[in-house]
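These notes are about the structure you will find just below.
Shown here: the complex without one of its protein chains, the others still in place.
Chain IDs A, B and C follow the sequence of writing; residue 1 opens each chain.
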Amino acid sequence: METFTYYPGCTLRTKAKDLDTYARKSAECLGINLEEPADWQCCGGAYTTAKDEIATKLSAVRTLNSAKELNRPLITVCSACHNVIKQTNYDISNDEEMAAKVNNYLKLPEPYNGETTVYHYLEMLRDVVGFDTLAQKVVNPLKGKKIAAYYGCLLLRPSKALAMDDPENPTIMEDFIKAIGGTPVIYAQRNECCGGYITLEDKAQASKRSSAVVRSAKDQGADMIITACPLCLYNLKKNSDTELPVYYFTELLAEALGLKEVQNG
Amino acid sequence: MDKNLKEQVLRSSGVNVLKCMRCGKCSGTCPSYDEMEYHPHQFVYMVERGDIETLMHSKSIYKCLTCFACVDRCPRNVEPAKVVEAVRLAAVRQQGNNHMNPNQIPEMLDDDLPQQAIVTAFRKYIK
Amino acid sequence: MKRIGVFVCHCGTNIAATVDVKAVAEALGHEPGVVISQDYQYMCSESGQNLVKNAIKEHNLTGVVVCSCSPRMHENTFRKAAASAGLNPYLVEIANIREQCSWIHKDIASATEKAIILGKAAVAKVHLNSPLTAGESPVVKRALVIGGGIAGIQTALDIAEAGFDVDIVEKNPTIGGKMAQIDKTFPTLDCAACILTPKMVEASQNEHITIHSFSEVADVKGFVGNFTVKIKKKARFVDETKCTGCGLCTEKCPMKKVPNEFNMGLDNRTAIYIPFAQAVPKVATIDPNYCMMLQKGKCGICSSVCSVGAIDYKQEDKIIEQQYGAIIVATGFNPIKLDKYDEFAYNQCPDVVTSLELERLMNAAGPNGGTLLRPSDKTHPHKIVFVQCVGSRCDDSKGKPYCSKICCMYTAKHAMLIREKYPDTDVYVFYIDVRTPGKNFDEFYRRAVEQYNVHYIKGMVGKVTPRSDGKIDVQASDLLANEQLHIDADMVVLAAAIEPDKTARPLATMLTTQMDTNDFFTEAHPKLRPVESATAGIFLSGACQGPKDIPETVAQASAAAAKAIGLLVKNSITCNPCVAHSDELMCNGCSSCEKVCPYGAITYIDKEFRMPDRTTAIRRVASVNPAVCQGCGACTVACPSGAMDLNGFSNSQIMSEVDAICK
């Protein structure tokens, strides 16, 4: 059984327990051991691209370093955490000045220079487990379900740093949907922003974006949307003028693996 | 025009604004275009001209969703979102210029809102 | 005792602005053997050359050093000048104090110091130069044209016109290239096929031209005047000599679902096919990936309907070998793949097409018989959006850094044709710049705007969202109105960047010609030798050298032909005398040099030597064929005894340069 360092992030402990719980259950079923680091800190929710911002990058580096110390890849599941950690890792590997400043702050026993490999849970399914193997373990295939994968902005961009999939033509979630027996629905807005954190102060703008996404998915015949992001899920459910069920991808994964009761949707 | 301010924004963003060829694709792809007074391509151009203060005082800096659509789709690799971020930081770093007050937060919440939204807004708007 | 003259060029201010030329002349004047050291405004001018010539005569010079621009520019000029003054041309050395000194440095003191050192190195080298005489090698009077598009056809026709035999190698089953796929041409709007197909026929009927269609160049050996080329004739499973092109087989073939490349995959063809009606040669070709007989051994219908018995399922690839004096590259271009630009939804929506696909959609021989219909539902589009610069002028990893040059004009053409034929269709063109340098080009673009009311919008499309109601939401910026637009379009046309054909890179390796970082062939000089490659005997025709429209391509094709003819009319050419030679007394016949020679120029002979004790002995020693040796020098380093050396770049010459620089 392969062991990975697993970083849940703040929201998965509270509002997005489903995302977390089913990620863990499914991993176990797939023979992957997820081990949470002893004391992790919140990643900050957003990566600050500014080169003169150092303090805001430290918590992500601590997380990365804790995985490095165990010589294990780091797995994230929340899109926002993944984005922050991946961008931090990219910049620290490519910007010597930033790496030097960060290490001066942290005074780690050994400087951290981007050694850890970061996987999103989906990448783990694709690259470690393999979608073919996953398909073989499915007991409740989601036959006939037309599922729209929602990538949003955080999973794919900036593509230089995230390097998960083609940012304009991604296939990882669609391949995941096929593996669990569903039919993927391709729609143009799948890699556009849902309005994200702006929902806090500008519901109208968030609603405009979320509605555009849900409309586009529904228009292409989707029965439901899946996402990896708690904030996307919230926006698409709460702020859209069009209704469509929205689930975490881990929920459907657990359902297909027979670890969760079948949804009505 | 404040030359130091321009230099600070350029350094902080790490963006070479001279690479822009004025195609406007950033503004063509921006999901927040209609909410912004100054649009992504204007950010790049105004920073090039050194007109930073106008941008700092505009609401536009709080409308960018940091979705990186402009960053990924820019044919010249200019990365407009990083310019917006640098201008916003220049604004909120000034004393008493936090865009959000923690006291306002409770009334913005509902039961389902993930705290991720609050964390992110704090990181972006408050120094 | 050597008598060396040094001539320092100002090159106007090009050199003199950053290098103190007087100080350079002064310093080099004190070098051993230097009897005269002068500076002059323009050494390459006639009076500058006369200065050199007179000095050679007056001072009886045995060596000349010119401190000037790169030897790649004017080495020949000064060699000729020396020769006309009676000095062996290979006693001239150039010190490059422009490209490699004055142009790259700003500080006068250090640039001058460097120029003096470079001059000293040249003086040190010229001390060891020896007079060389160039040999001659014969020229095979036959040319090879690689690529059968309009560039290759024009080049071949022009060479044939001059009375030389030409072979065209075309990888596709027919010649014609991209121009055959184009509907109309700008800025005259005449029909591309109407002007191209007569040329294709002319090429096929010309007694001097041989067309090897469905063939590829497999190997190139040799050098200018004497290339040996292997051509792979791919199995087309049809005997070209028997097939009459009647087309009965293509009608009867049961495998009808093969994407038709000629129509950009917008419709289907059969497994046995003739690409289009005017194909040359008009013979059928079987696509082995789809033919049921070749795949499963069942069918054979084409064979049974063919009245002349041309079908041959057992045909195999064939290699033919031929000698050529000159090779002309005309491998052309392709539009780039748009997978990485799916914000324009090219992979999501059949009604988002490339410009070349639009050509086929509008062509009478295209999938819709010339009526412009949407590929998705075959309805007439009422609103069409054109997007310019898709993948051109990009500084990202996805696109091309250059301007593709032709898109502005063909888009104006498309817009105009659509407005002419379907006045009820609105046409929007999103542009960054409209680039129309060319005869009657800007007038043409203005007509599209003023007469045909095409909406040109300064800005770029940022996101395309296809909808299930058949409309396509085009989100774009209008920079002049400072607005973000949403257009409900019926079709979107993407002006994809063009790139060199994929076969060009391996071909360049075979030909030992240079390419730039974009895989366009590099010309010998960007201004003065635009149709020659830096490799002697290899010429460049058409878009393989850079993006070009049809008139430019034809002009360059004829220019390349003229250059090739200039080579082919010669009975022999002067060889490069800077070739390897072996000191037979030192050679021990070990064969090390023979193994590294890429040209097979080294052979071994048994030679009789007089030994010190007055006996004779027969020893095996290396002998270089100067007509075959190209002077790379690989053998000189491989030689363990130091017997092998290279004229013009001898061990002692290079060592003396090293010494002069490190002094």
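In the analysis below, contacts are C-beta pairs under 8 Å (C-beta built on N, C-alpha and C of every residue); 3 or more make two chains touch, one makes a residue touch a chain.
Here, contacts and distances are computed from a predicted model.
J.: Select, from "4Fe-4S dicluster domain-containing protein", "Sulfur oxidation c-type cytochrome SoxX", "Formate dehydrogenase major subunit" or "Coenzyme F420-reducing hydrogenase, delta subunit", the UniProt-recorded name of the complex's unshown chain.
T.: Per the UniProt record, that chain is "Coenzyme F420-reducing hydrogenase, delta subunit".
J.: In the complete complex, the chain left out here touches which of the visible ones?
T.: So, taking every chain into account, the missing one touches C.
J.: So one chain is hidden, and I want to know which residue out of C:Gly5, C:Gly48, C:Pro71 or C:Pro173 touches that hidden chain in the complete assembly.
T.: Once the missing chain is taken into account, the touching residue is C:Pro71.
J.: Which residue among C:Met43, C:Ala111, C:Cys253 or C:Leu417 touches the omitted chain?
T.: Here the residue in touch with the unshown chain is C:Ala111.
J.: Just one of C:Ala508, C:Ala560 or C:Ile602 touches the chain that is missing; which is it?
T.: Per the contact definition at the top, the residue touching the missing chain is C:Ala508.
J.: Can you list, in ascending order, the subunit C residues touching the missing chain?
T.: Contact residues on subunit C toward the absent chain are 70-72, 96, 98-101, 103-107, 110-111, 113-114, 117-118, 121, 508-509, 512, 514-517, 522, 534-535, 578, 596, 598, 630-634, 636-638, 646, 649, 651, 654-655, 657-659, 661-663.
The rule is short, and it goes like this: only the chains that are shown with their structure count from here on.
J.: Would you mind checking which pair of chains has the most C-beta pairs in contact?
T.: A-B
J.: Mind checking the centre-to-centre distance between subunit B and subunit C? Centres are C-alpha means, answer in whole Å.
T.: 46
J.: Between subunit A and subunit C, what is the separation of their C-alpha centroids in Å?
T.: Chain centroid spacing, subunit A to subunit C, equals 47 Å.
J.: Measure off the straight-line distance from the CA centroid of subunit A to the CA centroid of subunit B, and report it in whole Å.
T.: Those two chain centres are 24 Å apart.
J.: Of all the residues in subunit B, which ones touch at least 2 other chains?
T.: Only 69 qualify.
J.: Residues of subunit A touching 2+ other chains?
T.: 168, 192
J.: Touching residues of subunit B toward subunit A in the complex: what are they?
T.: Result: residues 11-14, 31-32, 35, 62-63, 65-69, 71-72, 79, 81-82, 85-86, 89, 100, 105, 108, 110, 112-121, 123-124 of subunit B touch subunit A.
J.: Applying the document's contact rule, which stretches of subunit C touch subunit B when the two form their complex?
T.: 343, 389, 393-396, 399, 432, 458-463, 475-477, 479, 482, 484
J.: Mind listing the subunit A positions that touch subunit C in their complex?
T.: Within the complex, subunit A contacts subunit C at residues 166, 168-169, 186-189, 192, 216, 219-221.
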